[in-house]
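Coming up: subunit A.
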Amino acid sequence: MSPENPFVPYLATVKNVVTLTPDIKLLGLELDDPTVRDNFSYKAGQFAVLSAFGVGEAPFCLASVSHPKGELEFAVRRIGTVTSSLQELEPEAAVGVRGPFGNCFPLDDNKGQNIFIIGGGIGMAPLRPVINTILRNRDDYGHLLIINGARTPQDLVFQAEFDIWASSPRTQLELTVDRGHDGWKGRVALVPAVIAELNPSPENTVAITCGPPIMIRFTLQELRKLGFQDNQIITTLEMKMKCGLGKCARCNVGDMYVCKDGPVFTCEQISKFIEQF
Partner candidate 1 sequence: MAVGYQPRIVGFLCNWCSYAGADLAGTSRISYPANIRVIRLPCSGRVDPMLIVKSFELGADGVLVSGCHPGECHYLEGNYHARRRFALLRSLLDYLGIEKERFQVEWVSASEGKRFSEVVSSFTGELARLGPRREA
Partner candidate 2 sequence: MELIAVEKPASYPDKERGERLNQQLRDKAKELLERGAVECVIGYERATDGSSARPFFVYQPEEVDRLIFDQTCTHNLVKYLLNKKDKTTAVVVKPCDSRALNLLLNEKQIQRDKVFIVGVVCPGIVETGWNQVSQTLQGRCQRCRQHTPLVYDFLVGEPPAEEAPPAEAYADVAEIEAKPLAERQTFWDEQSKRCIRCYACRQVCPGCYCSECFVEQLQPPWVGIKIAPPENNMWQTIRAFHLAGRCSGCNECERVCPMDIPLSLLNRKLEKEVWELFEFQAGLSAETVPPFATFKKEETLGIGE
């Protein structure tokens, strides 16, 4: 964050643009100022506010694992004016980055536990750094079960990394789609149905989920049916934001600011929110 004015972004340059799905691209950015780059460290679950100069700003979760020399990666789904503009950027284009903001997934506390990751569509973006952090410290964690759902097979996100994930030790990757097509041999089922089918034990397990609100609602139902307690289920919320700094009170759900007190919350916390999300 620029020390003077928190609304003025750091300048960054687009290094590479990878098309993940028909409407999602992975942007790899490099912060221009080396000193900023060195101490721009973040954890899985944190987000940054990207500037599409000429259009505006919007918050995006950091999809990469923090590394001083590494690029900042953001999965951007074409959905509005800022995302469309970001998607049209070519390498070497200038963007603005404000952040890192928000809290992070409590991966340190989850050490020794089994991790059950449930992602839907672009919801995989905040979960990707969780998976990669676990895989880099594989022995610290128990069994890793990943369900990655999407509308159609071509909408599955981070397909290039499926083999790495699936072949990692004590790791199980389950893909599912709402609507398959003739070439698709995998599972065709809604994510909550897959949860019921896999029936993982809640014993010493934490469930981390992110996806469209409709999926989250039914995923929570299934998890509770399996015996998962609300403090064993963690999700990350998405709200319209304008500052990202806990200042403009735009992203509040009840008395909680998603940008400052979140975006990561346990379902126990969410159930105590005065306002329904």
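A quick word on the picks: all candidates are chains of the complex that A comes from, given by their letters.
The definition used in the following text is that a residue touches a chain if its C-beta (ideal position, glycine included) is under 8 Å from a C-beta of that chain, and two chains touch if they have at least 3 such contacts; residues count from 1.
As the structure is a prediction and not an experimental result, all values here were calculated from the model.
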Given options 1 or 2, the chain of this complex that touches subunit A: 2
Candidate 2 partner contacts - residues on subunit A that touch it in the complex: 80-81
